[in-house]
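Just one protein chain is left out here, and the rest sit where they should.
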Amino acid sequence: MSAVAKEGDVVLLVSPDGKRYLIRLKPAEEWHCHKGCIRHDDLIGRPLGRTMHTQHGYAMLALEPSTHDLIHELPRTTQIIYSKDAAQIVMRLSLYPGRTVVEAGTGSAGLTLMLARSVMPSGRVYSYETRPESFDMARSNLEDLGLLPHVTLYNEDITGGFHETDVDAVFLDLREPWLFLNHAWAALKGSGFFGSLIPTVNQAEQLVAGLQALPYGDIHMEEIIIRPWKTVAARLRPADRMIAHSAFLIFARKIEAGDESLSWMPDKKRRAYRGKQAMAEREAEREAEALRLEALDILPPLADDQHDAE
Amino acid sequence: MSAVAKEGDVVLLVSPDGKRYLIRLKPAEEWHCHKGCIRHDDLIGRPLGRTMHTQHGYAMLALEPSTHDLIHELPRTTQIIYSKDAAQIVMRLSLYPGRTVVEAGTGSAGLTLMLARSVMPSGRVYSYETRPESFDMARSNLEDLGLLPHVTLYNEDITGGFHETDVDAVFLDLREPWLFLNHAWAALKGSGFFGSLIPTVNQAEQLVAGLQALPYGDIHMEEIIIRPWKTVAARLRPADRMIAHSAFLIFARKIEAGDESLSWMPDKKRRAYRGKQAMAEREAEREAEALRLEALDILPPLADDQHDAE
Amino acid sequence: MSAVAKEGDVVLLVSPDGKRYLIRLKPAEEWHCHKGCIRHDDLIGRPLGRTMHTQHGYAMLALEPSTHDLIHELPRTTQIIYSKDAAQIVMRLSLYPGRTVVEAGTGSAGLTLMLARSVMPSGRVYSYETRPESFDMARSNLEDLGLLPHVTLYNEDITGGFHETDVDAVFLDLREPWLFLNHAWAALKGSGFFGSLIPTVNQAEQLVAGLQALPYGDIHMEEIIIRPWKTVAARLRPADRMIAHSAFLIFARKIEAGDESLSWMPDKKRRAYRGKQAMAEREAEREAEALRLEALDILPPLADDQHDAE
Partner (left out) sequence: MSAVAKEGDVVLLVSPDGKRYLIRLKPAEEWHCHKGCIRHDDLIGRPLGRTMHTQHGYAMLALEPSTHDLIHELPRTTQIIYSKDAAQIVMRLSLYPGRTVVEAGTGSAGLTLMLARSVMPSGRVYSYETRPESFDMARSNLEDLGLLPHVTLYNEDITGGFHETDVDAVFLDLREPWLFLNHAWAALKGSGFFGSLIPTVNQAEQLVAGLQALPYGDIHMEEIIIRPWKTVAARLRPADRMIAHSAFLIFARKIEAGDESLSWMPDKKRRAYRGKQAMAEREAEREAEALRLEALDILPPLADDQHDAE
C-alpha cells in the first residue's frame, strides 16, 4: 500500500479519544459517526498521515492500518485473536515467504490474514472452518484485504484429516485440539512446526499430555503479556488496566514415528528417562556385585529403588 | 528449507537438558560437545526431526531451527534482541513481502534477519551499523542464512541522515534514538511506521517527548512479557523464573508536517487541546456576558482559569 | 527490637554484592565468611545501621532484619514461602492482634512467623506439622525470634480434624488441601476466612471444585507477582530476571450449611443459577402458550433448551 490512498484500500481513522475505525474506500461513499461524516472522495487519491475533519469540525487522523489494526478491527463472528499472540505464532512457527501452513479453524480470519501476509507470495495458507457464517466472514475479510489469492479456504470439518501433506506448519485454534494431533502429524513435514492456542489450563493439560504421548518433541508452553504504558513524557507510567489473559500458546515439533529416544523431552519424561538410566546403572552394578558376592557365596542386600514422586 | 537437510543448511541440535546449538552443515565436518561428536555427513541428505546419537550414545534431537532459534542462538557481539520483541516489531511495523524498512543499528543482525524474512523477496531492508565488528558479524550471519540478497548493509553512521526516502518503516535500535527523529521522518513515506526499542525509562521519557514535539502521531509504548510454563501435564505450572525485562517498545506514525490539529494525540496533548477548547468556550461566554453586563453597566467577575495540572 | 543490638537478637548482615546473612548474637562468638570474620561483641550493645568491617577490610552493612528477611533467610527443610505471598495472605485472612488462626502444615515456620507477628500478643496461631524434622526446625526458628509464646505447635496429622473451633481463619499449605475442607469448615467461625496455597493448576482445579461443592462463598484465586527494578536513577529499568511463579493463592469464606441461595457465588454457579431462572421463565411462558394453543386446538413446538456450554 502506497502512501496515497486508492479506491478499494482499507484505511484507518483514529479519533481524538483513541477510537479506531477501518473503512474500505469507495467513490461517492461517506463514513458516518455521531460527530459527523467524512467523504471517501476526500481520501481517495490523496496522501495518508493527515488529519481529516467532519463537517462539524471534529478531527480524525487518517492512517494506513497496521497488521495490529487489521487483526483487532476487522468484523468478526468469533472470539478475537490478539495481535500479540498472532505475532508470536508466526515467529514460533517460522513462517516466511514460500512456507505452507495449515490452520483450523479459520474463525473470522484474524490469524489467517497474518499467516497469509507472512508466507505470500509463493507460500500458501490452507484454512479449515466448519461454521458457514465464519467461513463467509473470513472470505469477505480476506477479499477486502486482497489476501484471498494466498489462502485456500475449506468449509469442512477436520475429523477425517487434512487434505495437505508435507506442510511446514500446522496451527490449531480449536476447542479440543488434542483430538487432532494425529491429523496434524500426518500433514506436517518431518521436523515441522506445530502450534495451538487454548484459553484454559484444563485444555492445556490435555494438549500437553496428548503431545507427549505422540511423536512430538521440543514442546513449549507460554503466555504473551502486553503491558501498555501511558505516553506522557513528564508523568511516564504503565496504563491503569491491561488484558490479563487471552490464551495459552503451545508449540511442538514433529519427530519421527517410532523414535524411541525420548531423552530430549522436557521435564517429566526427561526425569523418567534419567531415572531409568540411573536404575539401569544401579541394576548393572548390583548384578556385578551379585556375581562378585556369588563368587564369595554371600547374599546381596535388598534393592530399594523407591524415590519421591517429585 | 525442506525436511531433508542439505549442505549449507543451518540445523538445530537440542540436547536432553534443553541446550540448543546451531550448526551449518559442511561435508566431512564434525560437531563436538563434551558428550561426544556428531558427523555432519550423518545429517546431510537425511530427514530432520530425528534423534542423533554421539559416539558415546548421548542423544541429540536434530531440527530445522525456528526464527526464534536463529535470533537467540546466532553468534553476536552485541546485546541480544529477544524474539518476542522482534515478532511484535514486525507486526506493529506492518511488515510483509514487498515492504521497505530502514534499521539502525544492525547489531549482530538478530532483528535484521526477522525483518528480511518478513519483507522478502520483493521488499528490502536497509540497515546501518557503525561498529566494524558488528557490521562484519551481521554480514556473516545474514550470509549463512541466505538472507543477504534482501538486505543493504551500510557500515556508516546516520548523523547525516538515511540514504532512503519514502520507506514503509523505520526502526531505531540506538542509545539515543530521539536524536534521529527528524532523519526518520525524512526517510518515511506519509503515514509510515516508526518504531524504537530502548531499555530504560529515562530513554523512554526522552523519546516520547521527542516524538510529541514533531509531526508524529498514534504514539504507543508497550512491554512484551513472556511467561513460560513447565510442560508437565499432571503438574502444570509456570516456570520458576522468567525474563523480567528486555526493552520498552515505542511506536508512532509519520504525519504531515504543519498539521496543526493535534486533537487525536494521546493523553497530555489531547488534554491540553481540550483544555484550550474549554477555555475558548468559556472566554466566548465571558465576552458575551461582559457585553451583556456592559449594556447593563455592571463589572464582570474576575476570570479564574487555573486548574490542577492533573 | 530497639536500634541497639542486644544479646540474643537476630541481626542481618548485607554484603557489597547483595548477599544477606542472619546471625543470632552471642557473646564471644564470631561470624565467618570467606572474606573474613566479624565479632558478635562488636555488634552487641551498639547501634545498627552501621557498616562493619571484617579483619580483611571487607564491608558488611549491619541491619535489623525485616519480616521479608526473616521469611527468606531462616533455615528451612521445606519449600520456601515467599514474603509477597505471606503478606497477601495476612491481609486477605484479615489477621490482626487478637485473631486466632489455624495453619497446616507448619513447614519451617516461614509463614507461621508472619502469622504470629500479626495476631500477637492477644491472638494465637495453631500450627500442625507431621514431619518431625520440620516440626523441630519450626520450633527452633520461632524460639530464636521470640515468637513461640504466641504459637501452639502440633506434631500431628490432621486427618482426624483440628482441635480448635470458632477460629477466625484457617490456612492450608498442603499437597491436597481439598481433602481437608470439611475439617477447615468445622474449625472456622461463621463468615471465617479460608486460605490455601498450591503450586499447580491441577491442584487449583481440585481445590476450587471442592470449595464450590461445600458451604463456602466469595471464592477468589490470584497470583502475586513481584517485579523488581534496578535502583540506578540515571538508567532506571526493571531487573533482568524475576520469579515467574511461586504459588496460586485461593481464598474463600465459610457460610452457613444448608444455605440454599447460591446466587452470589461466582461465575459458574451464578450462570447455572441464572440459567435455571431463565429456563423457569421460558417454561412458564411455554405453559401459558400451550394453554392458549390448547384453547385453539394447535400443538406447541418442541422445546429446545440446549445451549452452548460456554
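Labels A, B and C are assigned to the chains in the order they are written; within every chain, residues are numbered from 1.
By our rule, contacts are C-beta pairs under 8 Å (C-beta built on N, C-alpha and C of every residue); 3 or more make two chains touch, one makes a residue touch a chain.
Predicted, not measured: the structure shown is a model, and the values here were computed from it.
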Looking beyond the chains shown, say which of C:14, C:179 or C:214 touches the absent one.
C:14
Tell me which residue among C:33, C:63 or C:80 touches the hidden chain in the full complex.
C:63
Sort through C:8, C:47 or C:75 and give me the one touching the missing partner chain.
C:47
Which residue from A:213, A:242 or A:257 sits in contact with the chain not drawn here?
A:242
Tell me, which residues in subunit B touch the chain that this view leaves out?
201-202, 204-205
Contact set of subunit A toward the excluded chain (per top definition)
199-202, 227-228, 234-245
Residues on subunit C facing the left-out chain by the touch rule are 2-4, 14-18, 47-51, 53, 59-68, 83-84, 86-88, 90-94, 96-97, 114, 117-118, 120-122, 166, 189-193, 201, 204-206, 208-209, 212, 217-236, 248, 250, 253-256, 259, 261, 263-268, 270, 273, 310
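The working rule: only the chains that are shown with their structure count from here on.
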Chain at the geometric heart of the assembly (C-alpha centres):
A
Just curious, how far off is subunit C from subunit B if you go by their C-alpha centres, in Å?
40
Where the CA atoms of subunit A average out and where those of subunit B average out, how many Å apart are those spots?
19
Measuring centre to centre with CA averages, how many angstrom lie between subunit A and subunit C?
35
Among all residues of subunit B, which ones touch two or more of the remaining chains?
201, 227-228, 234-236
